[in-house]
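Here is chain A:
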Amino acid sequence: MSTPPGVVATARMIAARDLRIEWRARVVTNQVIPFAAVNMVLFAFAVDDTGALGRLAPGLVWLTVMFSLLLCAQRAFAIESADGALEALRVAGVDPVGIFLGKATALAVQLFALAAVMVLAALILYDLDPPAGGVVVLVTSAICATCALAATGTIYAGLAAGVSGRETLLPLLVVPVVSPVLIGATRAVEAALGTGGTAVADGWPWVGLLAVVAVASAVVGALTFGSAIRD
Partner candidate 1 sequence: MTTPTTSRSTGTRATRVIGIAAIVMSAWLSLFGLVLSPADVAQGDAVRIMYVHVPSVWLAYLAFIVTAICSVWVLVARGRVPGVDRVAGASAEIGVVFMAVTLVSGMLWGRITWGVYWQWDARLTTTALLFITYIGYLAVRGLEGSPEQRARRSAVVGVVAVAEIPLVHWSVRLWRSLHQEATVLDTDLDVDIDGLMLFTLFVGVIAFTLWFVWFVLHRARVMALAALVEERSLDEALAERAAEVPAGGQN
Partner candidate 2 sequence: MESIEFIIGSYLLTFGAIAVVAGRMLRRARSLSHRVPDEEKYWL
């Protein structure tokens, strides 16, 4: 066998493979998005006040994305350990940084699609009337937030992959660590949709926070992922 591919090539290969598997299996589209959507409906039962729902919408959207992250991250490694693919990659000497970046990218793409559907659902279900200028803040904050969520989810799902009891362990590990993402994304979307009585420009400090969190999680993940998945 020749020398293993570089970090970027590995990442691209793994991201493409994960997205291809997801495209064929359609678990996110057929199972996770319906689950998230029914959450959005249940929130309306819990709050039972259209005005309040509109104000809470950004938080509800990101809570739903966070819950979905737990499902998607778990699944991203279930497809690996089922046929020992991760094991094979590691034994072949593939750089764990590349594996981490690839899996996190694939997860981020799925989460971004999910977040987009959830924002649309909130606009329709909760009767929101967003200002036109908010789209840029909305999209940049969603990109940063999904990257941060995906990086954290990948570290911990990789760490817990193949361990008994991971279903309950993963939420305990992930939720407190992603709390800055939840705060930042909620406030940024609030500014973008104009639901909190704030101007669109108020969203930018939050986008900055999300970008820092995303970079920090990616760096920590790249440094530690190899240790997390080794036997």
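On the choice of candidates, all candidates are chains of the complex that A comes from, given by their letters.
Operating definition for what follows: contacts are C-beta pairs under 8 Å (C-beta built on N, C-alpha and C of every residue); 3 or more make two chains touch, one makes a residue touch a chain; residues count from 1.
Since the model is a prediction, treat every value here as computed from it, not as a measurement.
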item: Complex member touching chain A, one of 1 or 2; value: 1
item: Interface residues, chain A side, partner candidate 1 - complex; value: 152, 155-156, 159-160, 163-165, 169, 172-173, 175-177, 179-180, 183-184, 187, 198, 202, 205-206, 209, 212-213, 216, 220, 223-224, 227-228, 230-231
